[in-house]
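Structure provided below as structure tokens; questions to follow.
Of the protein chains in this complex, one is absent; all others appear in place.
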Amino acid sequence: MRHRILALAAVFALGACGTAEEPKAAAPAELTVWIMDGSVTQDLLKKFETEYEAAHRGIDLDIQIQAWDGIGERVTAALASTDAPDVIEVGNTQVAQYSASGGVTDLSAKVAELKGEDWLPGLAQPGRIDGKQYGIPWYAANRVVVYNKDLFAEAGVKEPPKTRDEWLEITEKLNQGGNQGIYLTGQTWYALAGFIWDEGGDLAVQEGGGWKGALDTPQALAGMDFYRRLQALGKGPKDADEANPPQHEVFAQGKVAQIIAVPGIAARVLEVDPKLKDKLGFFPIPGKTADKPGAVFTGGSDLIIPAASQRQEEAYELVKALAGEQFQTELAKAMSFVPNRTSLAGVLSGDEGTAAMAKGAAHGRATPNTPNWAAVEATSVIKQYMTAVLTGGDPAAEAKKVSEAITTTLNSGS
Amino acid sequence: MRTRSRSLWPYLLIAPTVAGGAFLLLYPLLKAAVISFQHFRMGELIRGGAAFAGLENYAELLSGAEFWQVLLRTLVWTVINVVLIVVLGTGVALMLPRLRRGLRLALMSALALAWATPIIAATTVFQWLFQSELGVVNWLLVTLGLDSFRGYTWFADGTATFAVLVVLVVWQSVPFAALTLYAGLTTIPVELFESARIDGGTGRQVFTKVTFPMLRQLFALVASLEVIWVAKCFPQIWVLSQGGPDDATTTLPVYAFKIARVLHRYDLGSAVAMLTVVILAVALISNLRRMVRT
Partner (left out) sequence: MKRLLLNAAAVVVFAVTIFPVYWMFLTAFKPTRDIQADTPTFWPTAPTLDHFITAVNAPGFWTYWRNSLLVTAAAVLIALVVALLAAFAVSRMRWRGRGAFVVAVFAAQMAPWEALLVPVFIIARDTDLLDSLAMLTGVYFMITLPFTIVTLRGFLAAIPLELEEAAQVDGCSRPAAFRRVVFPLLAPGLMATSLFGFITAWNEFAFVNVLIIKDQDKRTLPVWLSSFRDVFGTDWGATMAAASLFALPVLLLFLFLQRSVGTGMTAGAVKG
């Protein structure tokens, strides 16, 4: 196919003479950027667009907000098209499969220039396949415990818990009267992942040439057992995840003492009930011992440039700006995100929520680094496993079943 | 009785259909068939250059137990839904003309509303109605004194999830069946019913001797359409259960979706689609024969 060869040629040209100046075109070059819904506020995007266009004459940014439904297929279609968007934001658990497909531009040569030495591993690793960097870390967020200060005071809980045992203890105390100690839905699997990592287990492990689901290890089962005990201290539905119904809407009813969420959720809670403004508290998810908070899943996004983008150079310039220090600082402040480089983490100290998140971020982990992990997520097998255990299924048997399913999915060639 | 002309007219009349079908259906179908014999995954979709793989995909599919289980499940799913839809649809269609004008219009509007509700919206609403803690269904059952439904987790159990999906699909499909059959009823000359009544026919006799024979075609049509739609029904299942728990709701289209669009194994997915077409064709062949004869 001719356009493929052209695109490839463009990539090689870029690698060979990365700084070559293109002759300025008369008409502004339109750069299309896909940003996920909810990643960046409209105001911040508008500000960025204005400043960027002023600083880069001849560039016209077309920032398109993408809805979450069907995004996987849309990105796949874009990568396979002849005239793709120039920069796409993709989730860090998704980026590996796109990188492996051959439809994404290899940016290995740019890592140094982008100060890749202190990128967050949870974002940089999934963007790297076979030693080549395709995904450029953009931002991250990890979960903390968001709590209702009024309900804590009411129950006589003065200090946020430091260990898991304390956590269970106070949550039990909070789970009184009409109040829920914690609203933890049965399928919040990112939280489960953290508990499993704390126990020394993992979701899946690399074994020989392949992958193996590891939810049936004693460590993983211990993590699930803790999840079960915690989940029972509230009325979180056992057969739903935190997005359905959105947990911030439940929390905003004022009868839920704690939820596990990224700190950015505070803004959503206040949208539902502004009266909770000074009543929201945050603490890192407790670990097994007081000296170290619990391990957390690092969620976030990478930026990719499709090989089929017709403006590779301009696209790279844009990625550089989006991943650069100035925008990262603004983004982290506006959205309560962790910036893409550890040296920028200082911007988070000002705010209670992000400070709690930064403490946890030091123990951030990523999902198994394989292109097929996205498929494990999409088929919801872990969620269904959790529901099965929480509704009385035999943990060992269920864990064995789900581990086998994960093994099959991860080793299915792509 | 029918005119048997040697003229070009019938061919001219079907020409647009044939042209559209050739480009927009046959061509993609052939492409899918080709893909099913290739090694065609995400990389091949993006870069091109798929290699011929012979019968590998079919062999992989037919050698495992999963495909056959899914097939059986799809059969059960289809039969349950279609029987419910046709029976309830017929009931409502027969009920409609007997109602007073006001009630009939209300019922028809309700049916139209249910029919018009976007699939995704209806699915979301049902997911919500059957939620364990805040759902209206559990609330209603508990209020009616069935205390065991307090916090009942519909989506934790395979059978319960299956049942919820059946309720959803039947709810969405009955309006079409009912309104179509009702529309068909209105084309039956009133005199036929009157004479049947004068001859002393009971309601049941009128249905079996007059209504059903007159609308036999329409019944066959509605039933076979529902078979196709129910067998192919996908978004509802995917949104509510992703085929779970424990694959209890993984029907053929869900299975194909998982393979093709989640695992990006377009080759194996195309093989599933090809087999689906063949199976559906075989299943409906008797019906097809009847359609051709008339």
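For reference, chains read A and B in written order, and residue numbers begin at 1 within each chain.
Assume a contact is a pair of C-beta atoms (placed from the backbone, for glycine too) under 8 Å apart; a residue touches a chain by one contact, two chains touch by 3 or more.
Given the structure is predicted, the values throughout are model-derived calculations rather than measurements.
Residue B:134 is the one among B:53, B:75, B:134 or B:160 that touches the chain not shown.
Among B:71, B:141, B:185 or B:248, only B:185 touches the chain that is left out of the view.
Interface residues of chain A facing the missing partner chain: 32, 36-38, 64-65, 67-70, 73-74, 76-78, 80-85, 242-250, 252-253, 255, 261, 265, 268, 271-273. Residues of chain B in touch with the missing chain: 1-5, 9-11, 13-14, 16-17, 20-21, 23-25, 27-29, 31-32, 35, 45, 92, 95, 97-99, 103, 106-108, 110-122, 124-126, 128-129, 134, 136, 139, 171, 174-176, 179-180, 183-190, 193, 214-215, 217-218, 221, 224-225, 228, 232, 234-235, 253, 256-257, 260-261, 266, 269-270, 272-273, 276-277, 280-281, 284, 288, 291-292, 294.
In this text, only the chains that are shown with their structure count from here on.
Chain centres here are Cα averages; for chain A and chain B they lie 37 Å apart. Contact residues of chain A toward chain B in the complex are 1, 4, 72-73, 76, 79-80, 97, 100-103, 186, 235-240, 244-245, 250, 307, 372, 375, 378-381, 384, 387-388, 390-391, 401, 409, 412-414. Those residues of chain B lying in contact with chain A across their complex are 41-43, 45-48, 127-128, 131-134, 151, 153-157, 242-246, 258, 261-265.
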